[in-house]
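Left out: one protein chain. Kept in place: all the others.
In order of appearance the chains are A and B, and numbering begins at 1 in each one.
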Amino acid sequence: MKTYSGVIGRSTQGNCHILDLTGELQTMVHDSQIAIGQLTAMIVGSTGALSTVEFDPGLVETDLAVAMERLAPAEGRYQHEANWPDDNGHSHVRATFTGPSLALPVVKSRLPLGRWQQVILLDFDTRPPHREVVVTILGN
Amino acid sequence: MKTYSGVIGRSTQGNCHILDLTGELQTMVHDSQIAIGQLTAMIVGSTGALSTVEFDPGLVETDLAVAMERLAPAEGRYQHEANWPDDNGHSHVRATFTGPSLALPVVKSRLPLGRWQQVILLDFDTRPPHREVVVTILGN
Partner (left out) sequence: MKTYSGVIGRSTQGNCHILDLTGELQTMVHDSQIAIGQLTAMIVGSTGALSTVEFDPGLVETDLAVAMERLAPAEGRYQHEANWPDDNGHSHVRATFTGPSLALPVVKSRLPLGRWQQVILLDFDTRPPHREVVVTILGN
C-alpha cells in the first residue's frame, strides 16, 4: 500500500469566503501515484469547513451565505461570545453543521468528481485567517 | 492490503427523493473480502448528498423535506438562477450542507450500522436524473 500526506495552505477573507481546492487535491492524487484508494482532507480549526459545490459565483458568493445566515445569523446572540472576547459564535455553529472533513474515493488515479462539482473550503470566521487543510491518501 | 472499487447507479425522482443504498453497500463490502477497513462513498454531481437515517416513510418522504425547505426553500430567490437557466439553486445549497460523501468503518466484513440506520442518497435536483455513487473500500 502507498501512503501520501500533504498540506494545502491558503489565505482567505473570512466571513463565508469559499475557495476551490479541486486543482490542488487532484494534483496531490496524481503525485501520490495511487490508482485506487481514498483521500481524506480536514481543515485545521473549528470555524472552517469542507464540502463540494458547483463553483458558480452566484452560489459561492451569495446563495450559500444566505442559507448560513438563516441557520446561524452573524448578528445573533451566542453564549460563546459572552464567555470569550470573540464575535464568531455563528462561525463555530456553521462549521460544526457543515463538517470539518471530507473523505473521497480515488479511482483511476483521480477524484471522480462531477464536471460541475468542486471541493471547497468554507471560512466562516470573522477575521481573514491563514487556513491549513491536511490531506492523506491511501491505496494501491 | 486489499482494495475494491465499484459504482452504484440509480434512477431517482429528484425533488428530495431519498433512496436506501444499504443493501448494495453491504454486498460490496462482502464482495471486497475485506474484514477490517474503511468504505468511502461519494455521489457524483453537486445537487445530491449522502447520509444515514432510519428509513421510515415519515422521515424519508416528509420530515427531512420539511427541514430542507426551512434551510433552503425551493421557491426562494437564488443568485445561481439569475446567472444560469436553472431552477435548482436550493438543490445546490441543500447538497453542500448535507455533504457529498460518507466514510464508514468496515468491521467483521460489514458496515456496523444500527438496526434502524440506513445509508441514504438524497437527490435534491428538480429533474429526475440518473445518479452514480462511486465507492472504494480499503483494508485487510
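Here, a contact is a pair of C-beta atoms (placed from the backbone, for glycine too) under 8 Å apart; a residue touches a chain by one contact, two chains touch by 3 or more.
The structure presented is a predicted model; accordingly, all values stated were derived computationally and were not measured.
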| item | value |
| --- | --- |
| Omitted-chain contact residue, chosen from B:L19, B:I43 or B:L64 | B:L64 |
| Full-complex contact with the absent chain, from A:I18, A:I34, A:A72 or A:L121 | A:A72 |
| Positions on chain A where the hidden chain makes contact | 1, 3, 5, 38, 40-42, 44-46, 70-72, 76, 78-84, 89, 92-93, 95-97, 99-103, 134-136, 138 |
| Chain not shown, touching residues in chain B | 1, 36-38, 40, 51-54, 56-59, 61-64, 66-67, 70-71, 97-99, 102-107, 112-114, 116-118, 120, 138-140 |
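Quick note on the criterion: only the chains that are shown with their structure count from here on.
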| item | value |
| --- | --- |
| Chain A and chain B, separation of their C-alpha mean positions in angstrom | 19 |
